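Note that this complex is displayed minus one protein chain, with the remaining chains in position.
Letters are used for the chains, namely A, B and C, taken in the order the chains are written, and counting of residues starts over at 1 for each.
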Amino acid sequence: MAVYERIWRRYDGSLTPLRWRPAVITKYALAEAFSSRIFAAFYVLCLLPTAIGVFLVYLSHNVSLLQQVGLTKEFMGGLTAVFFQFLFLWQALPAFFVAVIVSPSLIAADISNNALSLYLGRPIDRRDYVLGKMAVLFLLLSPITWMGGLLIFILQAYLEGNGWGFENWRIGTAYFVGHITWIVVISLLTLAISAWVRFKPAARGALFGIIFILAGFAQAINAVTNTSVGDLINLTRAIYNVVMSIFGGPTHGDLPIALNWFTLAATCVLSIWMLHRKLRAHEVVS
Amino acid sequence: MSGSHGWSLWRRQITVLAKQEIGRSLFSRRSLAVYLLAAMPIALALLRALFLPESQRAHAAHTTTEFAEVYHFFILRFIVFFSAAMLFVKLFRGEILERSLHYHLLAPVRREILTVGKYIGGLLASAAILGATVVLTIVLFYLPHGRAGMAHLTSASGLGEGFAYLVTTVLACAAYGALFLLAGLYFKNPMIPAVLFLGWELLTPFLPGFLKLLSVVHYLGSLEPVPISQGPFALMAQPVPGWLAVVALIAISVGLLALGAWKARGLEITYSTE
Amino acid sequence: MTQPLNHDAPVLELDGLTVKLGRRTILDQLEASFSGRAIGLLGPNGAGKTTLLRTLLGFYPPSAGGAKVFGRELATEGKQIRAEIGYMPESDAYISSITAIHFVRLMAELSGLPSEAALERAHEALFYVGLGEARYRKVGTFSTGMKQMVKLAQALVHGPRLLMLDEPTNGLDPPARKRMIDLVSDIRDRGTSRIILSSHLLGDVETVCDEVLILKRGAIADSCDLEADRRANKSFVEVDLEAPSDEFDRAVGALGCEVASLEPGRLKLVMPADLSTRALWTTADELGVGIRRLDLKRDSLQDIFMRAMEDNHGGV
Partner (left out) sequence: MTADIISVKNVSKFYGEVLGVNRVTVDIEPGLTGLVGPNGSGKSTLMHLLCGLLRPTRGSISVIGVPPDKPEELFRLVGYCTQYDSFPNGSTGYSFLSHTLALHGLDGVDADRRAWEVLEQVGLTEAARRRIAGYSKGMRQRIKLAQAICHDPRVLILDEPLNGLDPMGRAEMIDLFKELAGAGRHVIVSSHILHEVDLISDGVIMIHGGSVVAEGSIRDVRGEITAQPLQVLVRCDRPHAIAARAFEFAHVVEAQIVDEATGVLLRTTDAGAFFPELGRIILDSGVEVETVTPADESVHAVYDYLIGDGGGGP
């Protein structure tokens, strides 16, 4: 019989490559997000628009089912661009809500109890930390936005056949480029605000406040100056116009599209600057 | 230490507390958000001046109605409402979250005096910032109209209107302020009641008469000098006479403040981990 | 790829390390080299101890000079250095909403351990620090003492070559403090990891460390090897009598000891080199006085510290 003395030994096993370290942050944050059942239920709800989209596309191509339901193909009128634009909106909106719910819990837990100094005491740096957290949002938002959208687009192109897909390339690109832009913008914005406003409810309030008040202010400027200058600071309008321009559909206000892109870019740069200043392992006070 | 009791001591303590809250509200890094909000109407007026076509510069006829709409739908509804929320919620809830409220409870100050002192500090700070914003915005609305604008501004009716807007703004700060101070004391997350109350205020024009009496913006509306259309669906209720509106707003403010002071008496320090 | 590790490189080398925060210079050209098993970091409040530890972790960029940890250059191999360090910060640092095992496992994986190895070592670490039965509870529900132990567990889990402990016993009650010091001493004795211990409790530093660096206003006030110091210094004796007795004081004075009486019945004597404590017992026996307490004291760390503080023009 041998007595094994429990001493503390060094670890001599293999180590995961440095490049993949941010993935650890992503893995744990995803597990944390889905640990709350309410969020998991809400997330499934966000998949509903995509599901309905797939069903409608399938319905419009399945003649026999149409008869049973008493509808004619003409009624469906084929799935016009307006249907896809409407569906885009119904994917982008829940994506924003998911970001507003998840981001504060991603950052607030690490900042409020000073856990950040433990993260940065490890072989990762602030860039890895932000990348890790952004990846969480990307993995959460993609299925309910551009992945769902492209699925519907490809299904429609396949069922419609004779080159429908190539004719309506704008719809496919709009889903892909439009949604990814929206994901990047809201991820950076929600993470930045969560870093500055330490308490989760306050951060969520601030995010709604920013979107709500900026939109109100923009409309007031437009009304008072009866120009579209206000749209420069109206995030919701900027993304709407950008996506519509790719769809080839009508845009609001007469600002050139480039300025809408500028608003989105400015939001991202400002958010990155805010993250840079606030994500520190210590309180820098001169 | 001073042995005086009663009114003179309380008055001095209230001034000390008010001065500190004013200092914090006006000069700390945290008040940046309030200054941003207050700057919005000014930017609005400047942009309007920038894009004002030549034809409209000669006379200032409909500038008054234009300002009235901007005042009611933008300044009062958004700017004053959210500024009050930020300045008054932090009086108590802010200090609880930052775990610095106990320093006030360890001072020889009655809890009621503490509440009143903080409220007055918040009120003076918000009235100063928002009052200045309203006045500046009015001037910037009339400036681009040259002499005609100046004439209106300095005329009896112009000054009367300006003063009415100022009074409305200050009373709005008082009423919303007392409400948010109370929300800060009661709720761990005052954002939810704030949004609910904003919803109620936005609904007010469409509510029947007696329900309107329950919303602050109804009284504020009847104080505004220039009548504005509330949109097609609004249920018109005969406006409350000016003096009654002022009395009602003051009563609401004092009532909510008294409730806050009573709640502050039972305040305990249990900074539980969030 | 990381350089091959030279095992004989000193634990820590400071070559003129200077750190400025805004206008204030926090660390001023520190020059030192340590290769002992446990290094004590001492200094008054605001002397720059925490800043030094954080600079080695790359939280603050040095404004001049540099440092090497196990021969690795701080400026170029920051991540490789951090991979070998277990850091226990001064203030509270935890994630309140997850369980202790989940928290320690996350920290292990961040240091590069694959997921399964991380889970095994997380359990081992939590048992080792004595949190065996609380490891499935959320860290937010832990008491101050338990939070310190979890902080130590996350610093240990990936088996670092250097443990940086910033005030590890701060706020702990006596049993927890004793456990913490026993654990750290056990790790030092086993040689599994070198230790840098920054603390205000000189007793803890004295039991754990064999080398000490004393900082004052960002500069090195004194750095000494405790082992050598202990042997070399002259000794003095503290004596408590059962009952105060002037004859005893006079008799001991006659033997050639400098007598400083702290309180009635409590003496502090500086013994001449040739006299042993036996003489005190014989005197006490002759006078029929009982000695309740006799303590032959070497220069304790307290005196070394106080002297370092007074050396250059007075206190903080």
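Here is the rule we use: a contact is a pair of C-beta atoms (placed from the backbone, for glycine too) under 8 Å apart; a residue touches a chain by one contact, two chains touch by 3 or more.
From a predicted model like this one, the values you see are computed outputs, not experimental measurements.
Touch with the chain that is not drawn comes from one residue among B:59, B:102 or B:188, which is B:102. Contacts to the hidden chain, counted on chain B, fall at residues 1-2, 9, 12-13, 16-17, 20, 24, 28-30, 95, 98-100, 102-111, 266, 268-271.
Contact residues of chain C toward the unshown chain are 42-47, 50, 90-91, 143-146, 167, 170-179, 200-203, 242, 276-278, 281-282, 284-285, 288, 290-296, 302, 305-306, 309, 315-316.
We take it that only the chains that are shown with their structure count from here on.
Comparing mean CA positions across the assembly, the chain most remote from chain C is B. Here A is the chain whose Cα centre lies closest to the centre of all protein Cα atoms.
If each chain is reduced to the centroid of its CA atoms, chain A and chain B end up 36 Å from each other. Chain A and chain C have Cα centroids separated by 48 Å.
Among the residues of chain B, those touching two or more other chains are numbered 274.
Contacts with at least two other chains are made by residues 96 of chain C.
By the touch criterion stated above, chain C contacts chain A in their complex at residues 21-24, 54, 57-60, 78-80, 82-83, 85, 87, 89, 91-98, 102, 106-107, 109-114, 117, 121, 124, 127-128, 154, 156, 158-161, 186-187, 190, 192-193. Interface of chain A with chain C (complex): residues 6-16, 18, 21, 24-25, 28, 32, 105, 109-110, 112-115, 117-125, 280-282, 284, 286.
Of all residues in chain B, only 37, 40, 43-45, 47-48, 50-52, 66, 69-70, 73-74, 78, 82, 97, 189, 191-192, 194-195, 274 touch chain A in the complex they form.
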